[in-house]
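Structure in structure tokens, see below.
Left out: one protein chain. Kept in place: all the others.
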Amino acid sequence: MAELSPASQDQSSRPRRFGLGMTDARFGLLLSLPVAAILILLNLYPFLYSFWLALRDIDLRFGIDEFTGLDNFRKTLESQDVRDAMWRTVKYSVQVTVYSTLLGLGMAILLNEKFHGRTLLTALILLPWAVSTYAAGIVWRFLLSTETGLFPAVLFRLGITDRPPNLMNIDTALTWIAIAHTWHIAPLGVFFMLATLQVIPQDLYRVGRIDKLNAIGRFRHVTLPYLKAPLLIVLILNTISAVNVFDLIYFTTAGGPGAATRVMTYEVYTTAFLNLRLGLGAAEAWLLLILVILVTLAYVRVLYRKEKKISTGEAAA
Amino acid sequence: MQQPETGSNNIRLNHVAKHFGSEVAVKDLELEIEDKELLVLLGPSGCGKTTTMNMLAGLEEPTSGEIWFGSRQVTNVPAEQRDVAMVFQTFALYPHLNVRGNIGFGLKTRGTSKDVIAQRVSEISHLLHIEELLDRKITELSGGQRQRVSIAKALVRKPFLFLLDEPFSSIDAILRRELRTEIVRIHREVKTTMVFVTHDQEEAMSIADRVAVMRGGELMQVGPPLSLYDEPANLWVAKFIGAQPTNVVPANLGERGGMAGLFDGSCAMQVDEGFFDRVAAATDSRTVTLGVRPEFVEVSAASRGASSLAARVYTLQVLGNQILYDLEIGTNHLLAITSSREHFRVDQSVFVDFDWPNVMAFDAVSEARLKI
Amino acid sequence: MSSRLTAKRVIIYICALLVALWTLVPFYWLLNLSFMFNVEMNSAITHFYPHDFTWSNYVRLFNRHATGPGGVDLLPIPHGQFIRTGLKNSLIVAGVTTPLTLLIAMPCAYVLGRYVFPFRNSIVMAILLSRAYPAIAAIIPLYKMWSSLGLRGTHHGLVIVYLSITVPLVVWIMMGFFNALPRSLESAARVDGCTRFQTLYRVVLPTSLPGIAACAVIAFLLVWNDFLFAFLLATGSSALTFPPTLSNMFFQYSYPTEASAATVLGVLPVAIVAFVFQRWIRKLNIVDPL
Partner (left out) sequence: MEPVYVQLEKYKRGLITRREYFKRLAALGVATPAIMTWLETGGVSAAQETATIAPEFPPQDEIDSKPIVFRGWAYEPTVVEDNVRIFEEQFTENVDYQTVSGDYDLIIDTMQINNEPLDMFYGHEIGIGRYILQGQLLDYSSWWDFERATAEMLPAFTEAWTWRGDGKLYGLPYFSSVRGTIMVNTAYTEKAGLDTVQLTTWDDFYDLCRQMKADGVVEYPLLNHWFATPWATAWQFLWENHNRGIDLWDFEDAYKPLFGGDHESTKTLETWAGLFADGIHPESSFNMSEGGYVDGFATGDFMFSPQQTYDGKRLNDPAMSQIAGLVDFAAPPEGAPWGKIEQGGYLLPKRERTDQQLARVYRHNSFFGYRDINDELFVAKRWAIDHALNSSYSAILEDPDVLAAYAEWMPGGERQFNDMGQYFRQAVWNPFHQCPWFLEWQIPAKEELESAILGRKSPQDAMNDLASATNELWERYRDVILSNQG
């Protein structure tokens, strides 16, 4: 007859830590409770509260606070300023998305090649991403300024212009800020795409060579199919980042010259904070939110299949 | 092999089932694991053997049914309270601890004193010949060493039940053979109930006291390796067990002493009368499926009459002192193993006879083995 | 064949050089300005490097005098005290938020990556949406709430707000990280006698240290770099963090030289941290953990 081993006796004499009642479901709920609380109190509640605010005419400066229904939304939709700002946001976002995605792709392809200093360069390109948007704004403000800027000085020294030109003018300011934004955000896409490039089997390129594909052909038929999904996600993330731009504008042009860089976030900032009309500002923010949600939904759609895979995949393992 | 005895430390699975959503991983499993035996859970991937093992370990809760460790019901007891130890396919060694820390971890979590841990670790590392590895990092070990460490880690606790989940599948073939013998040796020394999961029937046959064969979440058969080989419960087990696949020959036995149609009548041979009688005693149907292991297929250059089938050598493989022939009979194929030194060439015409006393017969519909 | 390869290598090195310039020149220019005297910066022709190199802008931020060109006495930069307080506050707020974030986020990320439980998918979806929620939209209700709760202009008020940003992001990243860990380690731990909870902190977390450290860096950067929330929820208070105090150097009287030096003080620590940890950060799939 067998007897219980000593180890088993050790075990049975010890008090139970989490009782029999601890199931996977309860464990999951218990551990995600703090995060759920944060999401509800600091994300969901303010989100609903902002809708409540949008239904009121709240003018802190003049102590006005009354329920006006959908009036703020009507004003927002009718406002030419808002329409212009929305259009600028779209123009800006498209620029940022295109520049940063293309640049990110280019840098990823470059960093996937073998050359001396590749490791260092890979490490360096993280820096613009690490220093945040406001710092990117400051840095580019100084680069572009007519008085102290590098670019105008170079153009002047090279004799291309007869004095340091004003690059940030009413026509070009938005584009320059988009370039600054690109400088800041492109690295994120680089890492994402580089990770994908590095898992493409080299054999596929060998097969490509055997099948007499040139470099462009190999990119189209081997690289691109792999990059499709990450590329799409990078596109969407860059777009969201661009739509939400604020610090960059605040630190460079503050909406000017004229209204050239008054994007939607700046419009919301002006209404809600400079003018302290929180209700109207909240309504404008909702318009911005809808734009972001549309982009995010695309994101969710891309990820949806993977998400489904993970939840059933757990069960099978 | 020993007769099952109803000891107080036997492990019982009563009507255990596990569902994942609509997927049924294990279906109404009835199994008794005897005290101190080495039971191998054998089956192809997806057969439910790993789920069964996880339920034994307490890593999964059964959807229905009960699990008993001796007189203790453990159905819903989580792993940490079950006193089981487990060796994983991926070794599952903690990378943040060294070998010594890994081996002692399970004891430490159970509050064993430091001195006892040190003593046990040194005992077990001696048993597994890994004393010199104790202060190494996990990343510095080879695959075989890792496996030994993970076995040591499991054994050090002297668990009530020792589970091994395909422990050798990520190790190369030669080492795997060594470790098989090792496992048998260890089992003899530690005298603990072991459940060993594998999809490799050769491995199962070579180490098991008893083998439990599973398929599609169902238990097909339990028994000592030889009995599985000799008396498979059904055609599937017969095909699954054995170094070379069993030849499956659909047959219409016809009249006693007459010719039987094989392979849906595409060829005919005379069936041994003794065999015919035994089949006739077991079933009314004349249509059965014959299971002929390749070692019971005889190949000769000359025909022995009506009991021989004409065939052609399609391919041959030399397996050391034996030769495996793939023989073509019309459009059908039969495998045969001979240990005779007589060679046949590819494309040579040969004659095939069955060693009738060793031919198995299965019900053509249920595929259950006919007790003949 | 060999000549073609050489041409390709030349192109690669040219591209690498361009990428390096694109990345580093803006930083160089910031440093360049920060090492100039005001007079030199105001000269009619912009200098590409400081002809009269000086640390004075940095020194003067720390309430010290310096000697300018021609022996002129340069007063301390008045704004220096705000910059210093701002750096201190940023350190406090980021320093408190980061460990709290890890404490709250890690268990949740683990169960989201590993377990099936009620509301799991709702939580994942909420995290996803919270990440896309525009800060400027989020801040309007928070401004009102924080004002009436008396949380405006306090360190803990900022910490709470930052948790609402860092926690979802870290959960999002680590969820994928935990999901990619070999499952057998946890099974082993359970069999070795660990409860689910012990498994988490004795096995899963110790083996995930690189990922956790990288998340700590990301959370720290996120808080350290935030401008908008601090700007609107802490201005006018002694809890104001670095970025909004810096912004004030761009409104009225301050020189690009001085503002550059102040910017460098805020940017340099994060640049160094990011550079040191970049290998780990890159390993995390920040963008798409699923």
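Residue numbering begins at 1 within each chain, and the chains themselves are lettered A, B and C in the order written.
Quick note on the criterion: a contact is a pair of C-beta atoms (placed from the backbone, for glycine too) under 8 Å apart; a residue touches a chain by one contact, two chains touch by 3 or more.
Note that the structure is predicted; figures quoted are calculated from it, not measured.
Partners of the chain left out, restricted to shown chains and counted across the full complex, are A, C.
Residue A:273 is the one among A:47, A:183 or A:273 that touches the chain missing from this view.
Only one of A:98, A:123 or A:170 touches the chain withheld from this view, namely A:170. Contact between chain C and the unshown chain involves residues 37-39, 42-44, 63, 68-70, 72-74, 76, 78-79, 81-82, 147, 152, 231, 235-236, 238, 240, 244-245, 247-248, 250-256. Panel shows chain A; residues 60-63, 81, 141, 145-147, 163, 166, 168-170, 173, 252-254, 256-259, 262, 270, 273-276 of it touch the chain omitted from the view.
The rule is short, and it goes like this: only the chains that are shown with their structure count from here on.
Top-ranked chain pair, ordered by C-beta pairs in contact, is A-C.
Among the remaining chains, B is positioned farthest from chain C, on the basis of C-alpha centroids.
Between the CA-based centres of chain A and chain C the separation comes to 15 Å, rounded to the whole angstrom. Residue numbers of chain C whose C-beta contacts span two or more other chains: 193, 195-196, 198.
The residues of chain B that reach two or more other chains are 78, 81, 110, 157, listed in rising order.
By the touch rule above, chain C contacts chain A in their complex via residues 9, 12-13, 15-16, 19-20, 22-27, 29-30, 33, 41-42, 45-46, 48, 104-105, 107-108, 110-112, 114-121, 123-130, 132-138, 140-145, 160-161, 163-164, 167-168, 171, 179, 183, 193, 195-198, 200, 221, 224-228, 232, 243, 246-247, 250, 256, 259-260, 263, 266-267, 270-271, 273-275, 278-279, 281-282, 285-288, 290. By the touch criterion given at the top, residues 182, 184-185, 187-196, 198, 202-203, 206-207, 209 of chain C touch chain B in their complex.
Every residue of chain A that touches chain C in the complex is listed here, in rising order: 11, 17-18, 22, 24-29, 31-32, 34-36, 38-39, 42-47, 49-50, 53, 106-107, 110, 113, 115, 117-118, 121-136, 138-143, 145, 147-150, 152-153, 156, 164, 183, 188-189, 191-192, 195, 230, 233-234, 237, 240, 243-244, 246-247, 250-251, 265, 268-269, 272-273, 278, 281-282, 285-286, 288-289, 292-293, 295-296, 299-300, 303, 306-307, 310-311, 314-315, 317.
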